[in-house]
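This part shows chain A:
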Amino acid sequence: MIWQFDIIILIFLVVTAVIALRVKDLLGASMVFGIYSFLICLLWAEMGAVDVAFTEAAVGAGVSTVIMIATVFSTTRRSKD
Partner candidate 1 sequence: MDIIIASFLEDSIVPKFNYWIYVILMMIGLYAMITKNNLIKKLIGMAIFQTAIILLYVSVGVKADANIPIISHHGEKDHVEHAQNENLDSASEGSSHHGSKKEYHVIDKNKFANPLPHVLMLTAIVVGVSTLGLALAISQKVHGSFGTLEEDEILDQLRPGGHD
Partner candidate 2 sequence: MTDHLPILLLLSPLFGALVCVLFGKGNSKNAWIVSMISLGISSILSVFLLLKVLSIKGGDIRYRMGGWDPSSGYEVGIELRVDILAALIVLAVTLVGFINTIYSKTRVPAEVGEKGPFFYALIQLLIVGLCGIIMTNDAFNLYVLIEITSLTSYALIAMGNRRAALSSFNYVIMGTIGASFYLLGVGYLYIKTGTLNIDDIHTYLENENLWTSQSIIVAFILIMLGVWTKMALFPLHGWLPNAYSYAPSMTGTFMAPLMTKVMVYVMIRVMLWLFGADFVYSEDSVWGELIVWMSVVAIVAGSFLALARNDIKKMLTYLIIAEVGYMVGGAWLNSLTGQAGAFYHILSDAAMTFCLFIAASIVIIRTGESRLNAFDGLFRKMPLTMIGFTIGGLSMIGLPPTCGFFSKWYLISGGIESGHWEFVVALLFSSLINAVIFFKIFERAYFGKIKGIKEEVSVADIDMIPAEGIKSVPASMLIPLFISALSVLILGIMNKNLFSWISNALKMING
């Protein structure tokens, strides 16, 4: 564990989480959510949880984002909030 690295990523996490929820475009929100997942994957790696980081990279940043974007493409990009 490297605590400086930890604190920086954690702050970025909160920022990306807020952005993902505030962006009005759903495609953008999904992509920011992908960034969020990638950051959290870095965080796991930093904390020594390599297997969790690997899974998060494959699932969170990979498949979740892809299926979310697939849904946005087949429904709508518009969002009121």
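On how the list was made: all candidates are chains of the complex that A comes from, given by their letters.
The working rule: a contact is a pair of C-beta atoms (placed from the backbone, for glycine too) under 8 Å apart; a residue touches a chain by one contact, two chains touch by 3 or more; residues count from 1.
Owing to the predicted nature of the structure, the values given are computational and were not obtained by experimental measurement.
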**Request:** Consider chain A on its own, then decide which of 1 or 2 touches it in this complex.
**Result:** 1
**Asked** Can you list the residues on chain A that touch candidate 1 in the complex?
**Response** 1, 3, 6-7, 10-11, 13-14, 17-18, 20-21, 26, 29-30, 33, 36-37, 40, 43-44, 47-52, 55-56, 59-60, 63-64, 67-68, 70-72, 74-76, 79-81
